[in-house]
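A single protein chain has been omitted; all remaining protein chains appear in their positions.
So, chain A:
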């Protein structure tokens, strides 16, 4: 399923340069490699569901990266800080995610007669795609869960975390933190020596 070519920058590892970063940034980035504490908000079954949803949204099922994505999501859900904005008809983030996952699971049971995590990848994908269009299998739960909002909040949390993972930075050829040294060669076609070099076949 995820067999596509992952990188145009084979062998580039942004972490090779971590000694050049400021200490505060280095600490923050290295924490993303784990180990991670057990979730404080997410229940085990919610965690498994989120992992399945995340793998579809980010098109990746690598365990160590999904663990970070789940960890970031859990931290966001336990944080006392607000959620920026919310639609007046949507429940607060924690409830939206908890009730929303329940609703999606109930929809899976209604449509396929098994839980969401038991579905095959194709069926899961169809359900996530339906959620984005507010066309998930009809169950009473959706009356209090706006499907598009659920999709957007999940996408926001999961995709943000994924593209903050240093492995993904390396794969897309993003040179990452740049303090205190900065970039010198900014212009078209120029790179600093520590930047990723394209070497795709």
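In this text, contacts are C-beta pairs under 8 Å (C-beta built on N, C-alpha and C of every residue); 3 or more make two chains touch, one makes a residue touch a chain; residues count from 1.
In the analysis below, contacts and distances are computed from a predicted model.
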Choices "GMC family oxidoreductase", "DNA-binding NarL/FixJ family response regulator", "Deferrochelatase" or "Sugar transport system permease protein" - which one is the UniProt name of the chain not shown: "GMC family oxidoreductase"
Chain A residues touching the omitted chain (full complex): 4-8, 21-22, 24-25, 28-29, 56-60, 72, 81-88, 92, 125, 132, 152, 155-156, 159-164, 168-169, 171-184, 186-191, 195-196, 198
